[in-house]
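Left out: one protein chain. Kept in place: all the others.
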Amino acid sequence: MSDPSAPPGRELLLALQLLDRQIVDRHGKLAGKVDDLEISLPSGGGPPVVTALLTGRGALADRLGGRLGRFAAALSRRLVAGDRERPGRVPVSRIADIGNHVTVALDADEMPTYAVEAAVRHGIVEHIPGSGVKGA
Amino acid sequence: MNKVLGITLGILTAMGGFVDIGDIVANSETGARFGLGLAWAVVVGVIGICVFAEMAGRVAAVSGRPVFDLVRERLGAKVGLVNLLASFFITFLTLTAEIGGIALALELASDVNYLLWIPVAGLAVWLVIWRVKFESMEQIFGLMGLVLVVMAVALWRLGPDWSDLAHQAAHPAVPHGEGHATYAFWAIALFGAAMTPYEVFFFSSGAVEEGWSRRDLMLNKANVFIGFPLGGVLSLTLMGLTAVVFQPAAVSVGSLSQSALPVSLAVGKLGLALVIIGFFAATFGAALETGLSCGYTISQYFGWPWGKRVRPREAARFHLLVLVALGVAVGVGLTAVDPIKVTEYSIVLSAAALPLTYLPILLVANDRDYMGESANRWLSNLLGSVFLVVLVVVAAVTIPLMIVTKAGS
Partner (left out) sequence: MSRVVRWLALVAAAGTLAGCTRIVGPVRTAEDYELKAASTADAVLSGVRTAELVVDAADRGRAFASYVAVALDDAEGDASGAAATFASLQPPGPSSDQLRDELDALTSEATDALATLRITARRGDLDQLAAQAEPLADIADRLAAFSEQHG
């Protein structure tokens, strides 16, 4: 079964062309990488379907596995508020385009992984003078 | 006309920015010990960095993504992680060495103990990263580094036997009293100094920061194929200086003050001032690059927003990483560990990790998915592959040699 939100007729090799790709929000901001894929069995029967991209919150650590991976995943979930059990989830319906990177029809701050970036921003970086000035 | 200026500026910046504390230490020490007998190692290293930096710059210009960013998706998360850990560790070690180098240069100018300069250096580097525009940063320190050409003037004023020097360089031989293992070790050190991984991370990320596109491929080639080799000439000049002044006196070089001495003897106070400014610019520029690279590598692996081209609050984790890396580097420096020793280790360990950091570049530059028609042609692939074999051999022997020679002593 092909991804329903991809342009019709395109087939993707998941491991090569979707996994570990950069996620970019609707404004072009960087928003993490595709750490893992959520694959579900449709209730009405049929082959497995990709239902969401998983990003952040220990998803990568879970995928890499091993003792270190499980430890890192648990640590990551402790640090970030939200649903303790589940990684950051971007439903497939929100994917706008898949090319060199994956564009999602969301703002970066709507994404579940934004929490850590926000925490660092508000907790630390914003307090340093000049953080709002473009340094490039 | 503007294009010519842009290219010239790029070349000059690359030339002045090529030298860092690793090059200063490695070229000074080997010149005093082996004369120009290891000049070939610098030449080979320069060719290597040119081949791979060109690829890294091309990848960034064509795909809009720096090469390290693409390592994870091209090679997988696990391999990417190993690459990240090794690259980050080495880049951080190099950052620590550069901060030490800045402090040593400031000590030469002021006779204030270098330990007092280390936190100042760390703070100054961070402030520049935080506030100064990327292009300005590159140009200021790259052009300031150009004052190192005073070393060429010094070498000429010393009036050495040029044919003898040329002979030494063209007929590499282990001098009497030195072992083959030590000779090989120092060849690897020079190699590692010329090809330190952060140079490609930074060059590639920098291309994206400056918004390079396909139109800048020419600029990329000019910077790399003219700027870097000219920078290599500066390194070799330093080797020549210590060879001429120190080798006949059986002096071994172990401090930055010794590296500046030949220029002082040959040119006088002005030359001395210029070479100290040059050392400062070289190490400060490299500290900026390694500091930013500490942030680039981790952010690019995890897909976080990165870079100076967005406001700091938009790349909070990136900037926090840089801040922490600088803080820890300052901390390490304050333990009074000898910055020259840290430098030696950083270049040797870089040499050991080179295949890990360079293989992905070769793979990504060949990938038509990202590169389209700009993917590697046969020459880049030939040179890249040959170098990779060399790098693997170098990496394999580095640690054993380090043990056998007790780190080159």
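Letters A and B name the chains as they come in the text, with residue numbers starting at 1 for each one.
The rule we apply is simple: contacts are C-beta pairs under 8 Å (C-beta built on N, C-alpha and C of every residue); 3 or more make two chains touch, one makes a residue touch a chain.
Source: prediction; values computed, not measured.
> For the chain that does not appear here, which of the shown chains does it touch in the whole complex?
So, spelled out: the chain left out of view touches B.
> Among B:K78, B:R131 or B:K221, exactly one should touch the missing chain; which is it?
B:K78
> One chain isn't shown here. Among B:L261, B:A287, B:L362 or B:L391, which residue touches it?
If we include the chain that is not displayed, B:L261 is the one touching it.
> Can you tell me which of B:D20, B:E54, B:D69 or B:E107 touches the chain that was removed from the display?
Considering all chains, including the one not shown, the answer is B:E107.
> In the full complex, which bits of chain B touch the chain not displayed? Write them out.
For chain B, the residues touching the absent chain are 78, 82, 107-111, 245-246, 249-252, 254-255, 257-258, 260-261, 264-265, 267-269, 272-273, 276, 345, 349, 352, 399-400, 402-403, 406-407, 409.
To be clear about the criterion, only the chains that are shown with their structure count from here on.
> Which part of chain A faces chain B closely enough to touch in the complex?
By the definition above, chain A touches chain B via 19-23, 29-33, 35, 55, 60, 63-64, 100-101, 108, 116-118, 120-121, 124-126, 128, 130-136.
> Using the touch definition up top, name the residues of chain B that touch chain A in the complex.
63, 65, 69, 72-73, 76-78, 80-81, 129-134, 209, 302-314, 316-317, 319-320, 369-370
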